[in-house]
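One chain of protein is taken out of this complex; the other chains stay put.
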Amino acid sequence: MTTAAAAQRLPVDAGGPGATGAWGMILLIVTEASLFVYLLFSYFYLGSMARGSWPPSGPPELRLALPNTIILLVSSTTMWWADAGIRAGRQGRLRLGLLVTLALGVVFLAIQLAEYRGKQFTPHTNAYGSLFYTITGFHMAHVAVGLIMILVISVRGGLGHFSERRHLAVTNVTWYWHFVDVVWLAVFTSLYLSPRFL
Amino acid sequence: MATTAPAVPAPSLHEKLLRIWETPPGLFGVLATVDHKKIGKRYLATAFLFLLLGGLEAAVMRAQLARPDQHLLTPEAYNQLFSMHGITMIFLYASPILSGFSNYIWPLILGSRDMAFPRLNAFSYWVFLVSGIFLYSSFLIGQAPDRGWFAYAPMTGSTYSPGLNMDFYALGLILLTISTTVGAINFITTLFRLRAPGMSVNRLPIFVWGTLTTSFSMLFALPALTVACVMLYFDRRFGMHFFDASTGGHPMLWQHLFWIFGHPWVYIIVLPAMGLMSDLIPTFCRRPLVGYTYVALATVATGILGFGVWVHHMFSTGLPAMSTDFFSAASMVISIPSAVAVFAWLATIWHGRPVMRTPFLFAAGFIVLFVIGGVSGVVTAAVPFDWQVTDTYFIVAHLHYVLVGINVFPVIAGFYFWLPKMTGRLLDERLGRWNFWTMFIGFNLGFFPMHIAGLLGMPRRVYTYPAGLGWDTVNLISTIGSYLFAIGVLLFLINVFWSLRRGRVAGPNPWDGPTLEWAVSSPPPAYNFALLPTVGSRHPLWEERLNEPGSRSRITEGPALVEGRETLGVSPLDAQANEVLTMPEDSLYPFFLALSLLVTFYGLLTGAWALAIVGGVLVLVMTVGWLWPSAPVEEASP
Partner (left out) sequence: MLGFHGVAGSREAVLGWVLLVVAMIVTLVVSLLVLAGAWRGRTSELLPPQRTGGGLRWIVIGGIIVPTVILAAVFVLTMVTQAAVAAPSAPPTVTVQITGHQWWWEVHYLDRSPSRIAVTANEIHIPVGQPVRFELVTGDVIHSFWIPELGGKTDLIPGQRNVMWLEADSAGVYRGQCGEYCGTQHAKMAMSVIAEPAGKFNQWLVLQRQPAAAPPDPDVAAGERVFASSACALCHTVRGTLAGGRLGPDLTHLAGRRTIAAGMLPNTRGNLAGWIANPQALKPGSLMPVVPLRATELLAVVAFLQSLE
């Protein structure tokens, strides 16, 4: 595969799982993931250092958080559905899937803000407050970024930028969205569930 | 020079490729270029400027410390100087200078035409520049960071540090991590996708192994710093309580986060340099490196183990013996890979026929300094002894022997080695020797006495010291040595500027080196390789003469890829060519995106939220604009 002739026969920008673009996104996810690892490390570290009860105000309630978690999980499947759609060249599925995901994401953010409003403590109350709002806030920021990405590729999808051969952007955004979802599961387990069991 | 004839392309092909790859002259070209060679040179120049700045700061500090009870500097001034000295050297010099070499050399040594993400590459440089400007602008309002480079809480909180000093620190470092992170992603992707066909992982130069390990470490280590700095900024700006013991926070959280980042970082800023030495020493010993596999593995091992020793910076914080002992042991274990590397170099020298050119002199000096710095590290890894020497000048000595020994010396060696490739002209040998001996003698004269000062009980980070404690003489010697060292650096600068005009013409391969970068003309054309080479061994340009069994590399034949900016994509491990990659055109987006970030961060710094939001919106616009496909998409795909 080295003579000029052979090289001409190579596909141009083959895309696919090994594409450079995919490498970029996966590595971004790797470093972002370690960012959340350190945030959660901080949470557990201060928890272990805490005199008195942890969390000071008792475990955060699940009334809103649990449904919200399910919403995000669903949005992950719709995203997957959209991606699978374009892989099969189904423009319609792509657009529909993206729009639904977009909607679910927005709902997630809305509910999250609603939950904030109901909280008894603020970031200034104590270190736990600072941790809670910073960690969930970081995650919400990632959701927001993900939504912007989805918005952009929805527009591009509308302009017919994608096809079954050509959908790297969609695949990357899908990866990112799944990542945001998984991170939420980690955050949810640490902040909401672990105090109930530890 | 006896070597495989450099691939001199047919004029017609040359013209054609230049038209495709060369950036237009003029302001647009300057701001928009994505040529890894231009970007690499910018990295090198900028980082070296920061070495000079950090050095000047140090020079002033040494003047103040030359005699006891001096008053050249107020305590405030001294504290800002030593903090900015450390920050500058660690963050703005040591790491970027290596990124500079890697940026310039990688595509050449890997036999490709550019980095995987050329625009990201430009972006990473601009953000580096911008963060340096951001940090240094703090001097303009006399509020430079003044809490040391590891800035322990709670002294960095708004209570004990009301000025903007530490906001510059927190935000400046966050900005820098953006640059470093995208850089790391770029290097990793480049390695796994943009090598010459046939360059399987067991044929990579050790320099590449070094930068690769470093890049991975960055992805895992930098977020710890980001998180710590974000928390610091939130504590200061929004009255949060992460490091405030009175409300459930804890100052030790900062120490853990910082050193979880900090220790891997100190290997990050030396592994590529050690790799460079592992390639340079064989070239001047006229034989392949002894124990390539061992050294490659040692490099990776050091990178990994580097994540398991951070607590050795915290032995005196009252942690239980259980944990200090563990990290003490780990710190000793991590010496083994270094030992492997050292003895691989020694064996290469003993079993080779060394040529005393300047690069080799610096390499030899580097080995000695590395060992001195290394063993002083092992010594401080012994917990009870560390209780004595921690935060004394003994540590200052250790950190300079390793940093200057394993970073600055290899970097200067690297310049003598590769600058001819970049400029086409050799540096002067005689001046080179002078350069080496002034730096080597000056350095040891300046920094060895610091061990003694430390053992005599002199704490670090003191703006002055009383007479009569036996510290006077050693400090005077240190100062004299430091200035000698500075003169050495000056000689290097002189040599560089002299060579640009009068230096002997280098030709493609002045050192008869074995790797691909020596196969192209010096300086290389914008497109690097006219015909993309195929690699058959670790030493493409030495094969015939080593004449060992196994396949042969092809330097003078291969695909030309002249439909626009194109290069070959390969499979990650065994490097089978599997696609043709179209590379992006020059673009202004990276530059303006970096500027938008600067605007945002000044907004965050001063609490001018309107400004921050404007910046944020700009960032968004620039990013979308950048990622929006330029060419109509249908055409781009076959």
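For clarity, chains are labelled A and B in written order, and residue numbers in each chain start from 1.
By our rule, contacts are C-beta pairs under 8 Å (C-beta built on N, C-alpha and C of every residue); 3 or more make two chains touch, one makes a residue touch a chain.
Computed from a predicted model, the values in this text were never measured in an experiment.
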Among shown chains, those touching the left-out chain: B
Hidden-chain contact residue, picked from the options B:H14, B:R433, B:R461 or B:R552: B:R461
Selected residue (touches chain absent from view) among B:F192, B:F207, B:W542 or B:W626: B:W542
Among B:L31, B:V60, B:V300 or B:V342, the residue in touch with the chain that has been omitted: B:V342
Chain B, residues in touch with the chain not shown (by the definition above): 2, 74-76, 79, 147-148, 152, 154-155, 160, 245-246, 250-252, 284-288, 290-291, 294, 316-318, 321, 324-325, 328-329, 332-333, 335-336, 339-344, 346-356, 360, 364, 367-368, 371-372, 375-376, 378-379, 382-392, 455-457, 459-466, 469, 511-512, 514, 539, 542, 545-546, 548
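Going forward, only the chains that are shown with their structure count from here on.
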Computed distance of Cα centres, chain B from chain A, in Å: 32
Touching residues on chain B, where the partner in the complex is chain A: 116-117, 120, 181, 184-185, 188-189, 192-194, 197-198, 218-220, 222-224, 226-227, 230-231, 234-235, 238-242, 244, 247-250, 252-253, 256-257, 260, 531-532, 534, 554, 557-561, 566, 568-569, 571-572, 576-582, 620, 624, 627-629, 633, 636-638
Touch list for chain A against partner chain B, complex: 1-4, 6-8, 10-14, 18, 20, 23-24, 27-28, 30-32, 34-35, 37-39, 41-42, 45-46, 49-50, 56, 123-131, 134, 148, 152, 156, 161, 163, 165-166, 169
